[in-house]
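Right, one structure below, let's go through it.
For this depiction, one protein chain was excluded, whereas all remaining protein chains were kept in their positions.
Now for subunit A:
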Amino acid sequence: MKLLIIDDNQPLAEGLVAYFEDVGVEGVIADSAEKAKILFLQQPFDGAIVDFYLPGADGVRWVQWALEKKPNFRWVLYTGSLSYNLSKRLQGVGLSDRWVFRKPKACADDLLAALSIGMK
């Protein structure tokens, strides 16, 4: 399994990669939505962990873009903003709060579990 980790918080992203590595999952880091787009087009990923606040385009826009490319692509939004809720518009295009995880309460295995369920 290969996951794309889109987060500009380097220590956190590297921590996630280390965790995934220990459980046999490959993690690739992109520190911006733009870089994530390039990686997404270049390599096959089974899912993505996406921060909301990113330099440039935000995480939700990236998810929308990715879903246009691969409608069944699995993703989770991993945000430090506790007050963040998906707007009705985003819910309308199929994004669900079910896939929104809060930092720091949700830990790496929660994210992996959510993505694994999605991948079944």
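We adopt the following convention: a residue touches a chain if its C-beta (ideal position, glycine included) is under 8 Å from a C-beta of that chain, and two chains touch if they have at least 3 such contacts; residues count from 1.
By our rule, contacts and distances are computed from a predicted model.
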Problem - Protein that the absent chain corresponds to, by UniProt name, given "histidine kinase", "MucB/RseB N-terminal domain-containing protein", "Sarcosine oxidase delta subunit" or "ABC transporter permease" - result: "histidine kinase"
Handout entry: Where the missing chain touches subunit A, by residue
Key = 9, 11-12, 15-16, 18-19, 22, 53, 79-83, 102-105, 107-108
